[in-house]
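== subunit A ==
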Amino acid sequence: MKNIIVKFLLCVFCFALLVATAVAGDINVSAAASLREAVTELSDSFSKNSPGVKFQNNFGGSGALAKQIESGAPADLFFSANLEWMDYLKGKKLLDERNISAFAFNTLVFVGKPDLKVKTIQDVTMLDKIAIGSPKSVPAGQYAMEAFNKAGIDKKLENKLVMARDVRGCLMYADRGEVDGAFVYKTDAEQMAKNVKILFTVPQELYPRVTYPVGLTAEGSKKPEAVAFYKFLQSDESKKVLVRYGFIVR
Partner candidate 1 sequence: MLGFTPADYSAILLSLRVAVVATLLSLPFGFAVAYLMTYRRFRGRIALDVLINLPLTLPPVVIGYLLLLLLGQNGWIGKWMLQPLGIRLIFTWKAAVIATAVVGFPLMVRSIRTGMETIDERLIQASRTLGAGWLDTIITVIVPLSVRGLIAGSILMFARGLGEFGATIIVAGNIPGVTQTIPLAIYEYVSSPRGDAMALSLCVVSIAISTAVLLFHEWLSRRTVRVD
Partner candidate 2 sequence: MELTVIAQKRLGAFSLDADFTIQGDKIGVFGPSGGGKSTMVSLIAGLNKPDRGSILLDGEPLFDSRKGLNVPPEHRRIGMVFQRPHLFPHLSTKGNLLYGYKRCTPENRKIKFDSLVEILQISHLLDRGVRYLSGGEKQRVAIGRTVLSNPRLLLMDEPLSALDDSLKFQIIPFLKNACDIFKIPYLFISHSLLEMRVMTSRVLMVADGRVTGQAEPEDLARDRMKDATGYTNLLRLGEPRRVNDVYAYRWGDRELFIADNGAPSATFFELSSRDVILFKRHPEAISARNLFKTTVISTFDMGVRMGVELRCGSEKLVAEVTKKAANQMEIKEGTEVYAAIKALSFKRLG
């Protein structure tokens, strides 16, 4: 009986160890959710040309990613959807200050079902439920809240806002019809929306320009392959990919 128990425990132990562990030579990337497809393609093409280099890509709300990096999560490069979270990490001395640059730009739009009678941001107050990224950690949500404040509708939207963990979460809520509409990036709407379409573009005067900075982290700057990838991101080839996905690059 004791024999069987020992063998069983050994099996459990071995099973637990089978978890895949990161190997040195991997590039760890933390990127805003809206960059998922673009960054994946860029990293795929980079690793094809640089054998032995593997990517571990982590996508999510930029604020949440920043917190993860601050807490010690492995990251060699960080793509944020706004300047705030990049500055935050800069303040914590976790970034290689010489290697931060503007990567891409975007615009904020409102998506909903095609037959929805919503044409301006004021119309949105008539709806029942609207999804935005949580303003505490998702830039898309922060941009949306700024627009609400500037348009004077923030009070009217109380109790109507469904908080999503990132901008793709918003889109999903809208796509599935669980909310009447969602504030997402133009690129998300164009790439991923199935049942909803862009009903209007949020006027640029209501919110700061959506800027995606990219930077090497302090630990990333020590990895030659990470530095090489960072340089690759500045290339024309890389910009072509971004444009294809609908991002603005200038």
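Definition applied: a residue touches a chain if its C-beta (ideal position, glycine included) is under 8 Å from a C-beta of that chain, and two chains touch if they have at least 3 such contacts; residues count from 1.
As a selection rule, all candidates are chains of the complex that A comes from, given by their letters.
All of these numbers come straight from a predicted model, not from anything done at the bench.
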{"item": "Interface partner of subunit A in the complex, by touch - 1 or 2", "value": "1"}
{"item": "Complex contact set, residues of subunit A against candidate 1", "value": "61, 63-64, 66-67, 70, 85, 88, 129, 134, 136-137, 158-165, 173, 176-179"}
